[in-house]
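Only a single protein chain was left out; the remaining protein chains are all shown in position.
Right after this comes chain A.
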Amino acid sequence: MTGPRHDPDLIRPYVRTGGRVRPSRDVRLETVVIAASGGTETLAPDARRVMRLFGGGGRGGLAVADIAAALELPPSTVRILVSALMDSGHLTSPVPVEEGRPGLDLLQEVLRGLRELV
């Protein structure tokens, strides 16, 4: 392999995050966020693109990994963007961040759901 033929990032990640290289809070790939109040006009382009994924708010949550996939951005970049949006109150986490991982019964429910799919 000679590496990718095409660089996907014409805009480099540090520009997207405004120079931040670490998330300001504990945001993981599996962290689910939902849209909160707040106008998006003053946001930077990428933050606005994140907010647009929520379709105007009140329509459910998205995992950080999903946002990254939808926007085709590096996951760590999205974690920084999301953490900044949570700092500014545009996004909130429906589950306490410190818990971080879902309970056992939820996992079992997911497992059952996945088995149904297969």
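Here is the rule we go by: contacts are C-beta pairs under 8 Å (C-beta built on N, C-alpha and C of every residue); 3 or more make two chains touch, one makes a residue touch a chain; residues count from 1.
Please note the rule applied: contacts and distances are computed from a predicted model.
This complex has a chain not shown, and the name its UniProt record holds, of "Peptide/nickel transport system permease protein", "Beta-hydroxyacyl-ACP dehydratase", "histidine kinase" or "ABC transporter ATP-binding protein", is "histidine kinase". In the full complex, chain A touches the omitted chain through residues 1-16, 18-19, 21-23, 29-32, 34, 45, 49, 52-55, 59-66, 69-77, 94-95, 101-102, 106-107, 109-110, 113-114, 116-117.
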